[in-house]
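Missing here: one protein chain of the complex. Every other protein chain is in place.
Going in written order, the chains are labelled A and B, and every chain counts its residues from 1.
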Amino acid sequence: MTKYSIFSLARNALTEHRNWTEAWRSPDPKPAYDVIIIGAGGHGLGTAYYLARNHGITNVAVLEKGYLGGGNTGRNTTIVRANYLLEGNEHFYEHSLKLWEGMSQDLNFNVMFSQRGVINLAHSDPQVDAFQRRGNAMILNGSDAVFLNRAEVQARAPLLDCSDGARYPIKGGLLQPRAGTARHDAVAWGYARAADAAGVDIIQNCEVTGIDIEGGRVTSVQTTRGAIKAGKVGTAVAGHTGHVAAMAGLRLPIESHVLQAMVSEPVKPCLDTVITSGAVHCYISQSDKGELVMGGDLDFYNSYAQRGNFPSIEDVVASVISMFPAFGRLRLMRTWGGVMDMSMDGSPIISKTPIDGFYVNGGWCYGGFKATPGSAWVYAHTIAEDRPHALNECFHLSRFARGYTIDEHGSGPTPGAH
Amino acid sequence: MSAQPYRNAEGGRVDRRRPVGFTFDGKRYQGYAGDTLAAALLANGVRLVGRSFKYHRPRGIVGAGNEESNALVQLGTGARTEPNLPATRVELYEGLEATSQNRWPSLNFDVGAINALMHRLFPAGFYYKTFMWPAKLWPLYEHAIRHIAGMGRTATAPDPDTYAHRFHHCDVLVCGGGPAGLAAALAAARAGARVVIADENAEWGGMLRSRTDAIDGRPALEWVADAVAELARLPEVTVLPRTTVAGYYDHNMLVLDERVADHKPAPANHEPRHRLWQVRAREVVLATGALERPFVFADNDRPGVMLTSAAQHYANAHGVRAGGNAVVFANNSSAYPAARDLAAAGIGIQAIVDVRAEVPDADRAMARGIGAGVLAGHAVVAAHGARQVTSVTVMALDADATGAVGEPREILCDLVCQSAGWTPSVHLFSQSRGKLRYDDGLTAFVPDRSFQRERSAGAAKGTFDLKGCLAEGFAAGAAAATAAGFPAAAPATPDCSDDTEVRPRAIWAVPLPVFLHGKRFVDHQNDVTAEDVGLAYREGYRSVEHLKRYTTLGMGTDQGRTSNVNGLAVMAGLRSDAIPTVGTTTFRQPFTPIPMGAVAGAHAHADVAPTRVSALYDWHKAHGAPFSTAGYWLRPQGYPRDGETLAQATQREARHVRTHVGVVDVSTLGKIDLQGRDAAEFLNRLYINGFAKLAVGKCRYGVMLRDDGMVYDDGTVTRIAEHRYLVTTTTVHAGGVMSHMEYLAQVEWPELDVRMISVTDDWAGIAIAGPRARDVLARLAAADIGDAALPFMGYLETDVAGAPARLFRISFSGELAYEINMAPAHMPHVWEALLAAGADDGIIAYGTEAMNVMRIEKGHVVTGELNGRTTAGDLGFGPMMSKIKHFVGQPLAGREGLAEAGRKQLVGLMPTDGRTPIPRGAQIVADPAARPPVAMLGEVTSQCVSPNLGHPIGLGLLVDGRARHGETLSAHSPLTGETVAVTVTDPVFIDPEGERLRG
Partner (left out) sequence: MLEIKCPWCGARTQTEFTYAGDATLDRPDAETGSEEDWYEYVYLRDNPRGAHDELWQHSAGCRRYVKVRRDVTTHEIIATGAPGAKLDGGGS
């Protein structure tokens, strides 16, 4: 692997960049692997990387039906945060946040992790209560949180309408200073390059069509490029987890829904932090390229289509310009959709299954991107050791039957409501 | 005011009697009515109009419409300023102010251009490879990157304009007002179909606006005018100019953005700036035309290098010469009539450089007619010049067009017109889920299989000759009308002058001879070169999406309109794959960027959500109440008097109600009228407690669970008659509980005879509470409301202050209390009557804050406790859960995780010192000095200072809380730096025996 640095960049400039090598190989699948990961998004590639790095398991293939990073890794609004109330969530996401903080250096690939802070706006007294409760829990769980009053919110987002005339007046905001955004594609590419360098085979355009189980144990996967034997198989296909798990005969507490995201045309810096509002239903940040990156609610019906409909776009944009009235003349440039695994309690599933050697990592709802390194870390552990890491014990599949759901929003078993 | 040196005295369709003044970068210029900003700038000889995104290279005008990738300007100033507008799409108006973007300090001298000198350090994706060491400097690097990027600037003041939305249904929606679209609309409209035709331009005719064709022996634009006039006359036809079909969604719903007032300095009074149409069409005709492609050759971004069709447009539509001396560089025949038109406009044609080795005779004849030499089998390999093109280098191509051979020749020129073939605008087709097919002959993707009810016609389908466009348009319009139920036959196609066959010779990247340097731009706006595509290939970013994402190809405001096919083809060449194997990128909505204001329409700002207020809203306002939001509702928080803060008013009101009497507006509670022979059974299944034995004229408190066994909502149920109940819900769950009940009744228990309707808005509510409540109410109630006639949890109907009312003897405050329901129209009268009748008793109005204090004193639960994660047992409702009947949520409430010890239970909290307020949102810990991570035993869910107890109190959820009464723990809020020792108590602080409310 060619090491990336300003020096290698300068050296290659002398040869007009003709000598850069492939960031990853494009191998044909071998007949058998110790571990097969289905899905070459950030979670799957990261899992392969940590299997090699942390557990010394390198006979690993990552199978991808399309191109690597082409699912939700490359479709999200790039927000990274660890601002949860419930202990299981907070410990896990805080671990993930710490991994983000060292990711560019660890992978030798600049994922442009930008700790510009994420602010949840509070619009009512009960929300102030709830956000302070959450901020306290974050701090006591070892993370960082600051409660901003209205003037402090305004100072960090000068174009935000903090006036009393706003339909949802701003009472304050819960800031996580270490949260921020990252360059989503780079996360997939960085993990792919590092995993490949460690010996992992990343096999693109290879769709899994079946999962073979003998005597309660997974033996191989069927793919569009033939059957591949595997000691262990793990899914990392959030959005399609229900579909892939069905190949192994499992029904999951997951529905697939479409979530849309959108960007404005690029403009000079005008928003230096990430603003989210649950009451107004939107989140917004500005990419390094200058686009306003926006998202909001689901389309609210089951969908495996990577496209949504106009009402959700109207809602998000109306919310954004209500909070930022000056943005009304900026133009919406591109909208797209991604398919979300909406779990029944809004929290992920990173778990062994009733099938030996078959593992599930899904149910990320719309929060999977920020979890990428943490998820990959504990999933690699779960697969390598055949038992959960301390941080994902609470994300076990059995929690629903046993009554240990992790329902951050308290919305109950309505997947679209989380 | 300068003259217009590049404006012809005649020609074009601008109004030379109506000069229009405008400024660009502060300098005053003049154009004519009918000009675009681009046309007027060219007329004035302004060639340099912007700087590029990454290298800050000087850029000029490339196109004449939505394909423009370079000439982006900042329009206007102040609150109406708008960034990144293509000058080609800005209609000129008097006083228009435009400025160039992405340059500092000025367009001519741009410090950022130093990037161009360092360009070798900045190949595609360079930022992924550097800025990593030392890690702590990344924020500085990022700050610099952000300020270099971004192009124009947002306004910083609220947008002063308004936007409208319109919903519309039609039989046939025609997208595009060129020859094919107009023909389609005519065919459909003549059959009587309800037709909408939209075109993004102000002027109808599509490509005919740029050319000099004839239809039926007359100028084609006369045919256009006749067609539009005929359409406008038909009552069922809606003709929408300046309207972009921006999105094609499911079930033939399309979104149209009508620019109502962008061609004026500001909208007229009451006029929206844009109107966004959502059109549900039975059938759609896509006549969206095609865009000319540029070539990829060295320094092809120099100002003066344009699309041939654009130069032709400026000549024919505006009487503007885009330059003095042109080299035409083409690989297809469409450039020849364009060259003829340019020559006719007075532009010297230095040469026609044609990639094709064999140039058709007709083309050669046309070239001869204007005295232009044709260099067949040649290509422009490089453009020269700095701020504008001054010459080009032309070389012969080898047989497969991969190498430049022979002697280079330099040709002086100030305009390069290029035509590398045509790309059908298949965006809408693709958005509709139609499948594309690559046509080798056209070197373009064309529509193949439709998914929705649409059909393409004309250039959008790869048909480029005029007669073919008209014929296809007529046929598509007739077919669409027929399919929509209006049988139609295609009209006969008139004779047309044009029969040019395009048939290009593909050349995707013009070879760069070794002795030349220069950047071969594929995507001008994002500064992506052929070399960048090569780097992406070498590094393994070979799928079309990797290519886009790694290099940013096609990610600009033009969404790769002119660059995607070239980029795809260059990658295909490197991969030695066919172009369709590499794939095509997905076309996303919107087709061209549309203002966020237009997307939001009127449902923005204060109207982003509905606002619900009670019938007493004006009274609350007049009495100084601040409001809080609960769902869509605004609720009065309290009524501060002479200099009181809200907190002081809350204390006064909460104390006064417990000693005297008060009234509060409770209209926001959800109310459901439930009727039917099985209503009792229905309620029995719905609530955890029994309702079978509730007598007529009695109320009962009820708790309902979700199917997962967690508490969903609480409220009262009153049996109004044998088969009629009134169910109340919390304010926030009013809608959800209603849908939940309807679901159970309609889907799960259809055998039950039960009907329900929401009556939240039909019954306004006032609660009167306090020891003197009965005395006051009795003065106004027609019926006897003595304790015998209306006991605790009793109900009766009577007139109150002359208004028909329902009285419920229920209490949230824990005092003797009644809830009065009446028609909202009567509410102000009843409210005033109560205040008057209670004047001697010291009656006051109290707000939601005082109500909240009193319910905390009573240990009643609201949102902080009903957080969706608490069980009935957690909240102390365990004993209410029936053991003799099934109810919703019962089975899963028994799961180990919901039943086991160690759950957090509702408790009361009191500061151990008796005076320090409990911090809001605090967590409950044993040792506040412990270093994180700290185990949390519980959380404070509500807190207040109790005026009736004289000290702060709170409610909390605490692990095994009911067994901890008397323990001392800490309410810890590191967020605010507060820590208070608290004693765990029973959650009911006042009158635990309930004597007051029964009084």
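One rule holds for everything that comes next: a residue touches a chain if its C-beta (ideal position, glycine included) is under 8 Å from a C-beta of that chain, and two chains touch if they have at least 3 such contacts.
Just so we're clear, the structure is a prediction, and the values are computed from it rather than from any experiment.
**Q** Give the labels of the shown chains that the missing chain contacts, considering the complete complex.
**A** Over the full assembly, the chain not pictured touches A, B.
**Q** Out of B:Gly369, B:Gly842 or B:Gly894, which is the one that touches the chain we can't see?
**A** Final answer for the missing-chain contact: B:Gly894.
**Q** Among the options B:Asp448, B:Asp707 or B:Asp775, which residue touches the chain absent from this view?
**A** B:Asp707
**Q** Looking at A:Val187, A:Val218 or A:Ile254, which makes contact with the chain not pictured?
**A** Spelled out, the listed residue whose C-beta touches the missing chain is A:Ile254.
**Q** Would you mind spotting which of B:Asp25, B:Asp226 or B:Asp250 touches the chain that isn't drawn?
**A** B:Asp250
**Q** Tell me, which residues in chain A touch the chain that this view leaves out?
**A** Touching the missing chain: residues 240, 242-243, 246, 251-256, 300-305, 309-311, 344, 400-401, 413-416.
**Q** So which bits of chain B touch the chain we can't see?
**A** 167, 249-251, 253, 278, 280, 433, 451, 685, 707-708, 739, 742-743, 746-748, 750, 886, 891-892, 894-895
Keep in mind that, in the parts below, only the chains that are shown with their structure count from here on.
**Q** Could you pull out which chain A residues touch chain B in their complex?
**A** 4-6, 8-10, 13-14, 16-18, 20-26, 66-70, 74, 87, 91, 102, 104-105, 108-115, 123-126, 128-137, 139-142, 145-147, 158-159, 161, 165-168, 183, 185-186, 189-190, 204, 264-270, 279-280, 286, 288-290, 309-310, 313-314, 317-322, 325-336, 399, 401-405, 407, 409-413
**Q** Residue numbers of chain B touching chain A in their complex, please.
**A** 79-84, 120-121, 123, 126-133, 135, 138-139, 142, 145-147, 149-159, 161, 163, 247, 249-250, 253, 255, 278, 531, 535, 538-541, 543, 545-546, 549-550, 552, 555-557, 559, 586, 588-590, 593-597, 599-601, 603-609, 611, 628-630, 706-710, 712, 863-864, 867-869, 892, 895-899, 919-923, 925, 932-934, 936, 939-942, 972-976
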